[in-house]
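The complex is shown incomplete by one protein chain, all other protein chains being positioned as in the whole.
Let's turn to chain A:
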Amino acid sequence: MLEIEIDGKQVTVEDGSTIMDAATKIGAFVPHFCYHKKLSIAASCRMCLVQVEKAPKPLPACATPVTNGMKVWTRSEQAVKAQKGVMEFLLINHPLDCPICDQGGECQLQDLAVGYGGSQSRYEEEKRVVFNKNLGPLVSTDMTRCINCTRCVRFTTEIAGQMELGQAFRGEHAEIMPFVEKTVDSELSGNIIDLCPVGALTSKPFRFSARTWELARRRSVSPHDSLGSNLIVQVKHDVVKRVLPFENEDINECWLSDKDRFSYEGLNSEDRLTVPMLKQDGVWKETDWQTALEFAANGLRKTAKQNGPDSIGALASPHATIEELYLLQKFTRAIGSDSVDFRLRQSDFRADGFREGAPWLGMPISEVASLNRLFVIGSFLRKDSPLLAQRVRQAAKRGLHVSAINASAEEWLLPVKNRVLTAPSAIVPVLLQVVAALAAEKGVNAAEHLGAAIPATVSDEARAIAQSLASGRKVAVWVGNLAVQSEYASEIQQLAEEIARLTGGVFGVIGEAANSVGGYLAKAVPLVGGLNARQMLEQPRKAYLLLNAEPDLDFANPALAQTVLGAAPLVIALSAFKSPSLLAAADVLLPIAPFTETSGTFVNCEGRAQNFNAVARPLGDTRPGWKVLRVLGNLLEFEGFDQNDSEAVAAEALAEGSRPDLGNRLYGLEFKFAGQTAAGFERVSDVSIYAADPLVRRATSLQKTRDAKAPVACASTATLAAIGVASGARVRLKQGQGAAEVLIVADDSVAANCVRVAAANAATAALGAMCGEISVERV
């Protein structure tokens, strides 16, 4: 520890701290532009000059290490003179036209210029002009305003993991740019807008649509991935204009993924369902709430009476709130049916009934930083959980060794020490080998229930993973979306648990959606013999309740979901949006509020319940989903549907003792791996980042990014040769009844004998299950 004095105040700081760190500690503000606590030190702007005793000239606070007994003045005459001098230089080339700049009112340069700038410029020569760059659909540029702080460059390199921007040329001619004609395609790109201290990088969707002081700021929670990023939603006249991060060091730090940041555009989409609608004789008519609700209630009553309550099933999106999920299951159970599920994209439910509790990450998100071994099984980590991947990326810089097994080796922009690429059906055999190697390594036996399945021989790849994990001090084994959605989800989880046990590590499930943990806690799963999401479609019901899910895009088997829901006599859909598939399948559409227009709760992957309030008034006749379900309960005269507010629902749902605990262990589940591999090609499905839920699918700017390009099928060069088509050819994919025509391209990051084709896309919605056999024909 070092003792120093800043502006006359004593402060003790850790060795290696800078003057900036020390000043922050005592709350002394040192003006700065290039310094950012999460980025490396560039010391390029010189705004942070301070006076240091015995130093012959002012020193940059952000880059000067503290020494014991140092005396610093941040506001002395010398310091302020230096700071003002730097400001004058910065303003030489900066346009002085804040009224026409989109950053006006929230610009660090503007703010600091008030304190340190002159009221008049002494500069009369020509100012420099820098041409704008096209960075893509999300970030707008005004490069003449750039002060070359390089925060954006350091962000892409250090946090996003790929240097997509650089500072080319030199001196007065220095310019920030992507490589010639490239755009910034990172899934974290929006953060450079926040980082840019001036108006050089601004939000394209938000551009010139409001001034910062016109916006009301309200806190919320992201409804997308399982991280639950904290948001500040900015609203003008009840319209969400912009979303910014709310800093929470435990969850999203100061970042947001582009999905969290720009999905708000979907809220204002033309697809919004704003009035209840009824289908009569095949024709959709707008109606009032009373009529719609009575129609729904009567329909359910009649179905239960005629076909028994078991003929009714409820299917909910994992992006729904705790309140909605809880009341939906309560309502379904009050009818007398146990068939309720929110795991729409899963296909293996054999572990149900054997679970210790709700599957979760197994550890706090912030502890990723202290891991030193991580094994990621079946995950598209970077696109499925961008900010979790970011944490892994930072941990990898500090010595975390990452191993991975997946059917498709997407680029994670972080070092992966051991990577096994294999078909989904072959993940289990490889994991068994890892278990065998680990048991040998540790000189113990594998768990009894695995007994006979443990192989005698182990591949080098599996041994390398086992050795890496065995040498770990703090180990985690994570199971990702592909694994959880695969047909072998139970075996994969059993083996992940065993690998974690053998290494003394943590077994975690990353989780697909904002409420992937919450759905279990809210008991939106069958508990006493009811049907799960898959069974409800394989054994068609007479009536369905659909909560925020679209038949063609939100199910493991979209072809089946569309057929079955289309044929069901009664489908009651609660949804924020209307879509052709909903209009085709449903009989009544009840407009419910998206996350910005209702209060609610999401439980993120670390098991943290985060509640939020509505930030805007519901659009049109829209109502919060939990209220609609409560009224439905009242109409059917069920007990326990008299909560006054969403907090009461949440309190009931999450009450200690009645909800399940968090827990990943599987008790007493027999290990039955049939071991057969598919005869033909195997399908590998990712849900592309901007297609995962109804809201983001309607976010227009995100839909223009590279990540939202129309899906093509991908297969390795060898697989393409086996199929007998060239890369770039058009092929017909077939699964069961379903078929789709797409382009196929060579991609050697896809496992042999597999065809990777994205789910949750209109182009592939006619296909069957996300996993399993698929045939390919040239057209």
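Annotations for the structure displayed:
Following the convention adopted for this analysis, contacts are C-beta pairs under 8 Å (C-beta built on N, C-alpha and C of every residue); 3 or more make two chains touch, one makes a residue touch a chain; residues count from 1.
The definition used in the following text is that contacts and distances are computed from a predicted model.
Choosing from "NADH dehydrogenase subunit E", "ABC transporter", "Sarcosine oxidase subunit alpha" or "Electron transfer flavoprotein subunit beta", the protein name stored in UniProt for the chain missing from the display reads "NADH dehydrogenase subunit E". Considering A:102, A:142 or A:164, the position touching the chain not shown turns out to be A:164 (whole complex). Touch with the chain omitted from the figure is made, among A:180, A:456, A:528 or A:679, by A:180.
Where chain A meets the chain that is not shown, the touching residues are 162-170, 177-180, 182.
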